[in-house]
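Left out: one protein chain. Kept in place: all the others.
For chain A:
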């Protein structure tokens, strides 16, 4: 029996889809059987980020409506044998699916895979409710901006109201040089406000833009910092205790973070 993890943020453009693709690919690299589900019906992106857009025949709405069988809609990744994508419909909208149907779908996928990653759309409306309906766990993405933190806070509140307790935080697009200058929100301040456990910190990296455009998740790339950060996040999801990246020689900073969470 697998685990359903929803990747959400509230605010748009903070990297939900990128993170979903990278964690999904990362878990597949570790030999797990993974399916990534695009719940952003009407604005599908996950297929593009993973470079699988030309293989979509059926989508999640077709599965829910019974047009096709679940296995027919699952797209096998071109590089990793354990990785599958369940794409969203582009011609429908969020109301094409209801939370109950998503729950049934997630339960079905859980039987087939070790990990089911659901890419949640931005916002707190129907699409969000659908995406979290079948989830066992949640990962909240926030960038170091006040608006993103505010939205993440709201999302955490809504997740708690939906009985999804103890979500994990991924801080994305950190520019350590800006944080140092005091021009960007401090990571410690973010954790202070959101008061949830940190799963990982991903630096702002050109490699992400390049890999997204190429349709090859950065987690595969051994050189980039972002790739490394995503690999660490993957390992933490698998239960390994991995030290937080020392971003650009920020000595003492990460160890302070670790102390904050009792991780040594």
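Details
Criterion: a residue touches a chain if its C-beta (ideal position, glycine included) is under 8 Å from a C-beta of that chain, and two chains touch if they have at least 3 such contacts; residues count from 1.
In the analysis below, contacts and distances are computed from a predicted model.
Per UniProt, the protein behind the absent chain is "Probable septum site-determining protein MinC"; the candidates were "4Fe-4S dicluster domain-containing protein", "Probable septum site-determining protein MinC", "Histidine kinase/HSP90-like ATPase domain-containing protein" or "ABC transporter ATP-binding protein". Within the whole complex, the absent chain has one touching residue among A:92, A:137, A:150 or A:235, and that is A:150.
The missing chain, though absent from the display, is touched by one residue of A:193, A:207 or A:242; that residue is A:193.
Interface note for the absent chain: among A:48, A:112 or A:158, the touching residue is A:158. In the full complex, chain A makes contact with the omitted chain through residues 150-151, 153-154, 156-158, 160, 192-193, 195.
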